[in-house]
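All protein chains of the complex are present and in place, except for one that has been dropped.
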Amino acid sequence: MTEKFRTSHGTGVDRSSVINFTFNGKAYRGVAGDTLASALVANGVHLVGRSFKTHRPRGILTCGSEEPNAIIQLETGPRSEPNLRATQIELYEGLIAKSVNCWPSVNFDVLAVNGLASRLFVAGFYYKTFMDPKSMWMTVYEPMIRRMAGLGVLPREKDPDTYDHMNEFCEVMVIGAGPAGLAAALAAGKSGARVVLCDEQVEFGGSLLNSKEIIDGRPALEWVASAVAELEAMDNVRLLKRANAFGYYDHNYITVHERRTDHFGPGAKPELARHRVWHFRAKQVVLATGSHERPLVFADNDRPGIMLAASGQAYANRYGALPGKRGVVFTNNDSAYRVAIDLVDAGMAIPMVIDLREVADGELPNVARQKGIEVVTGAGIVATEGRKRLKAIEIAQISSDGEKITGAKRRIECDTILMSGGWNPAVHLFSQSIGKLRYDEEKACFLPNISSQKERTVGACKGTFDLQSALEEGMAAGALAAQDSGFGKGKAPAAPKAIVVVEKPLKAIWVVPTDHPVGQGPRKHFVDYQHDVTAADIMLAAREGMHSVEHMKRFTTTGMATDQGKLSNVNGLAILSAQLGKAIPQVGTTTFRPPYTPVTFGALAGRGINGDLADPVRRTPMYSWHLEHGATFEPVGQWQRAWYYPKAGEDMHAAVTRESKALRDGVGILDASTLGKIDIQGKDAAQFLNMIYTNAWLKLPVGSCRYGFMLKEDGMVFDDGVTSRLGENHFHMTTTTGGAAGVLDWLEEYLQTEWPDLEVYCTSVTEEWSTLSIGGPKARELLEELAPEMDFSNEAFPFMTWREGDVAGVPARVFRISFTGDLSYEINVRNWHGLHMWEKCMELGAKYDITPYGTETMHVLRAEKGFVIIGQDTDGTQTPQDLGMDWIIAKSKADFIGRRSFVREDTKRSDRKQLVGLMTENPKEVLAEGAQLTYERVNPTPAPMVGHVTSAYWSPNLDHSIAMAMVKDGHNRMGQWIYAHDRGKVTKVKIVSPVFYDQKGERRDG
Amino acid sequence: MVDNFRRSIIANKAEAMINGSVTGDNGVVLTEIPFLAQVNIRGNCEDKKFVAGVKSATGLAVPTTPNSYVSKGDLTIFWLSPDEWQVIGPVDAQNDLVAKLRDALSGQHVAVIDVSGNRTALELSGAQARNVMKKGCRLDMDPQSFAPGQVVQTRVAKAPVILQMVDDKPVFRMFVRPSFAEYLVDWLLDAMSEYRYSA
Amino acid sequence: MSRFSIFSLARNAMSWHQNWPSQWRSPEPKPEYDVVIIGAGGHGLATAYYLAKEHGITNVAVIEKGWLGGGNTGRNTTIVRSNYLWDESGLFYENAMKLWENLSQELNYNVMFSQRGVMNLAHNLGDVRESVRRVNANNLNGIDAEWLNAEQVKEFCPIINISKNSRYPVLGATLQRRGGTARHDAVAWGYARGADAMGVDVIQNCEVQGLMVEGGVIKGVRTSRGEIKAKKVAMACAGHTSVVADMAGIRLPIESHPLQALVSEPMKPVIDCVVMSNAVHVYVSQSDKGELVMGAGIDPYVGYSQRGSLHVIENQLAAAMELFPLFSRTRLMRSWGGIVDTCPDASPIVGKTPVKNLYVNAGWGTGGFKATPGSGFCYAHTIAKDEPHPLNAPFSIDRFITGALVDEHGAAGVAH
Partner (left out) sequence: MLYIKCPWCGERDETEYHYGGEAHIARPENPDELTDAEWAEYVFMRTNTKGVHRERWVHSDGCRRWFNVARNTVTNEIVAVYKAGEKLELPAAEAVKAEAETKKAPAKKPAKKPATVKKAAVDKKEGA
């Protein structure tokens, strides 16, 4: 198909460079510089989509990110992307696009049948129906709604592209590269400050790209080119195109979404991040975000061929694509006359401008008249015709209050309406920054009023719609922003000279009447195009009590579509206000929230979408060995810990049985490097530990170790570990794996904020040390072989002491502590010796059949001894007494953290849930961890639960299952039978001591 | 004496780092510098005895400006906090450093801890190094804000690091906990990929 | 109150919908009420509704500084479930669930309660343990709950990534089939309409500026629209509870935090159920309009700004990509924040205060929306009888003194 509507004029396209593309299955041609929308316009294609609810045919309405109608599914396969706006898709060779939400095609859409029932489908109708019978909501109504809703389709495959983030700092951030933004960047850039200028468009220039303004006696685009060249030459200026500043967060944190490779199409190299989210921290911000043209709300204002005036101008001037053959301009202000003039100059027939104002005597209307365009004032479009493309309109005189038609209707054939209802400054980012807006009656729009952050607003975004003033404001703001950030003297460079054209004020008529009262006849006045919200819907909302603008939005869904209300919010608010008989500012505006335009999820995730990069996986020095030896891993926080080491043919049960027996009968080795370790030094270190732990620390001899509980002030256990006295004023603390960072912060909190006079230093040494736990009756023999110069006898190296020495040729600290109940040593060596030590242990231990074991076996072994695991047997609601560990509370101490809470009414109860052991009748039956317990066998629901199983294992050493549990009043119920419930299964269990194995503790000495 | 027993936790990444690096004028190179001596010092820098002690043990005046370091010969001292410093020295220097420091500071409320194994060092250099850093680090990496002589504790991606600006070629050195090292290497290599493509 | 139905809709369509009455009045405040409820969110409005319906107390005002339903009611991710761990919470939320199940009919207002099933994922062995514990506790409390293994998870939600190599491997999930979502605004509107019809005054744009306390007894409220006397005053003001309670000199164990949520652009259905992962703070469902509705984690600091930090959303989406790789190419359309009032034990406070006839209902954290009908029901009882309903008795302020906390933190069941 040829580009029937392409002219020879477009300033932004290269007509010699042809690009082929496919839209809705049909091949077309466009040219370099086109967007999909401009190429379609050039080909005369206006029917591009269907509305969300009633599937009315819709055409291209805008030329930018505010487009509500031309919603596209781009490409197929894994790179397919839903809901893109045709107005922002840059054309590339071979592009494949289709309309969303229509079936079988945009031309013939079955669901257009919804239109027949549109009289029922008013705002909020679904709140009033679909209730009877109740069962049909889930089975019939809702599934039907879900099938009909939604726009595009997500590809099912994994995204082949990459995304990234960049963190930048600058003195002056200028958002929007129209005339005011370019001026601001120039002025700021000259100061030497770091300046960033970003714009969502493909090219800098903003509104100048679309118009035929003159600056300094030349076409404005020449000024743009020279300004950009000047900026590019400055090392201190960063220019970002295709970059949508979508968020203005606290403390001048600006986030920008840059589309880096989309314009290459699917051929883009995936190594190049497809999108990038920039995080800018700016000392000063200049908002030059421009403005959006507002649609007029008139009868059937949604037919393909109806377009915003300035967008039509952009298609003609920039892309050389005429919106139609014969169009009318419909306006309430002077700016649209420029459009009429430009379109006539471009070769389109514009027989008429219809102006809602009674008088149009400004410069521009007069130029239009000179061009032979008929200007009809005090009139409006009161009806339109044409289903898939506009065919004709009817115009009539309108009463000056805009309420009714006063004259005869006149029918005019045309295929295009270029409408302008005035301009909404793009105050989104300003509002996001918590800046306060005010309503300007004369301009009929919201303007920035009070800044909340270090920010300035310039140009159209500030309501400064004339070019000369915008340039001057930009220059001034750029210079001042630079000065406030410490650069330059704040003197603005001279602004270039534009031709000043005085525009007369607009006249706001928010709803143009038709020949029946609004909402009471077939003609619809659309406010939110994509969501099919009409003026009548808003009026209905008001009648039903939705008097807040937020109620109205939520009730009608105005502003909730993918265009985020850029076109509809102010019109909707104005209609609501009129209905309520209040002034617009009394009804308020809505708060703008990020993002300014939608941002790809992948881009927000950044490099994080690539699996392990999302969150660190922490590994010990022996990780590679575990991996090579077939270990299965268990994630513990960010750590990967060896869980068990299955041999060929073994399942977890078999492996754990083998590992457990090996330790009890011979020698086992565990990688315990992940435990937190904190070096504590200073003359008050012991006193500090006395407050931190529940037990007594002052008299712990040097060379000894002690196990301790830490409580929060509520008296509940939150971490545990063994701490050893290295010297009189020097301790080595261990914490749980998951608790390490939190404990250190907590220690520092007390040291720095409660007891700053204590002379204590805490330093994390978690990763200085690799920790190998070697346990079992043969452990001593192995240690003696590893460290021939050390004495491992019970006398020289008793339980709960530590010694320093050379082990396997490297310096080590050896702690004689045991979490298994067996003879056990923890060898600590410098991180980089961990793997060597492990390998040496395996080598020398071979003759004892040394067995590496993982966390699962460790859990079994400690459970045999009734040792608790914080976070498994506890959940933040246990005191030490609940755990049967009264002995760990020093009776002699007047205070320690959490102690006071013990005597509270609920905490001192004797029948709290308490830690006990459980034995099943059937020795082979292993309870489920998480089984709930009841005293009685049969219970109605709700049943009184008295506790739950915290740990449960098969104990190979006892040849019996074992379990630990929290049971209400458990300590007084030893020997009683109670019942464990797991998903319907009930098991009789006996309350026993949690120490199942070696109750006299004879094994720990080997 | 050469320590034949030590292994870098990211020895397995050596080849990937070579392959992932981009040499040349517009490149970026990632390497590990393992086994550096690292000694953590806690003390009171308002106490002249402390300052003198550190000076006598290291020949360096303990830096009191936040985020700075001082170097002389093969020794460097990082400021880490108002009462915490880290001495970086050549491989195997830690025992000597610890002994000297403990000796020079004896009797004071100080802590001198050998933490040579607590972190390993990664070095990122080349023309694109700063851009790679900007992808992962939320600090101002521009030369006017982060220059040779500065060292900060921060995060790169989600790994906590001590980040030293070695020189303005630029060369960045990241001291990272061994457990995070493989993650950080993977992350950096991924972030460097676009420069491999464009080079 | 004119009844809503397909017939009334059709009838009104004949007259071009010109004759629908307002769903509620906009009354001027009277000088005195039996009960003044502060806060016209879901909880306050439900409380008024049940005061009128269950206790015959209709001389009630619900006063609201902004617009009704404009706080957390209109800002949450609309997840409804009752699978809480402890008996106290489980029974309370289950009562709410039973009310949800008939709410559209009760209110004659379609709140679109959609029992599409809520899964809570387990990513490590600790999660599994806690999940099974919760399933068993729920079952014994008569609350539906199932444990699904990874394959069953995939069957229930086919787009989820259960690869063992995932950074957040899915080991299984709990499933409450009766859980789901509801249309949040409709809940507030439905209760407002119902309460209004029974004579309750819902007074918007009326800010409380002081509480009138004499001799330890509440006498009324000072508002931006004048003094209103009241025999009883009930706070239902969520994130602002500390501010209002402070007017009566009451200190509470509450902190208000920003909590963010977001929706994507609408797409054809990809996910039919609700999936929650507390470990990585991903909470996702797809609305009837086709938008992915996602909640993030709570920002850590006290905040009344109704805005949070972007990194919270970035981290959440990075985790979401691991669980749902196909989300990568959709787009964030809107994000917003609420102010959640959190208690140290992640359970609410519903009951009496040290000031006689002044009541508090707060500290819901992320559980507020799903509790709405149950909260209103029990709170109304508490106000009417001046003593708590057995279901909310455990949630008194006194528990912070006695230590009888209801700690839902450990139970992986707290958020959302």
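We just call them A, B and C in the order they show up, numbering each chain from 1.
By definition in this document, contacts are C-beta pairs under 8 Å (C-beta built on N, C-alpha and C of every residue); 3 or more make two chains touch, one makes a residue touch a chain.
Since we're looking at a predicted model, the values are computed, not measured.
Put simply, the hidden chain is in touch with A, B, C once you look at the whole complex. The chain not shown here is touched by just one of A:A408, A:V502, A:A894 or A:V938, and that residue is A:A894. Residue in contact with the omitted chain (choice from A:K391, A:R904, A:H960 or A:K990): A:R904.
Within the whole complex, the absent chain has one touching residue among A:F5, A:Y92, A:Y249 or A:Y319, and that is A:Y249.
Summarising the interface, chain C meets the missing chain with residues 209-211, 213, 240, 242-243, 246-256, 300-305, 307, 309-311, 344, 354, 400-402.
In the full complex, chain A touches the hidden chain at residues 249-253, 279, 281, 434, 452, 713-714, 741, 744-745, 748-749, 752-754, 756-757, 894-895, 899-901, 903-905.
Take chain B: the residues that touch the chain left off the picture are 66-67, 80-82, 84, 138-139, 152-155, 160.
Quick note on the criterion: only the chains that are shown with their structure count from here on.
Look at where the CA atoms of chain A average out and do the same for chain C: the two points lie 22 Å apart. Chain B and chain C have Cα centroids separated by 49 Å. Touching of two or more other chains is recorded for residues 165, 279, 612, 615, 617 of chain A. Those residues of chain B in touch with two or more other chains do not exist in this structure.
Residue ranges of chain A in contact with chain C, taken from their complex: 52, 79-83, 119-120, 122, 125-132, 134, 137-138, 142, 145-147, 149-159, 161, 165, 247, 249-250, 253, 255, 277, 279, 434, 517, 519-521, 536, 540, 543-548, 550-551, 554-555, 557, 560, 562, 564, 593-595, 598-602, 604-606, 608-609, 611-612, 614-615, 617, 634-636, 714-715, 871-872, 875-877, 901, 904-907, 928-932, 934, 939, 941-945, 948, 950, 981-984. For chain B in complex with chain A, the residues that touch the partner chain are 3, 5-9, 12, 34-35, 40, 42, 83-84, 109-111, 113-119, 131, 134-135, 137-142, 145, 157-159, 177-180, 182-184, 186-187, 190-191, 193-194, 196-198. The touching residues of chain A, counted against chain B in their complex, run 162, 164-169, 194, 269, 271-273, 279, 281, 607, 610, 612-613, 615-621, 623-624, 639, 674, 679, 681-683, 759, 761, 763-770, 808-810, 830-833, 835-836.
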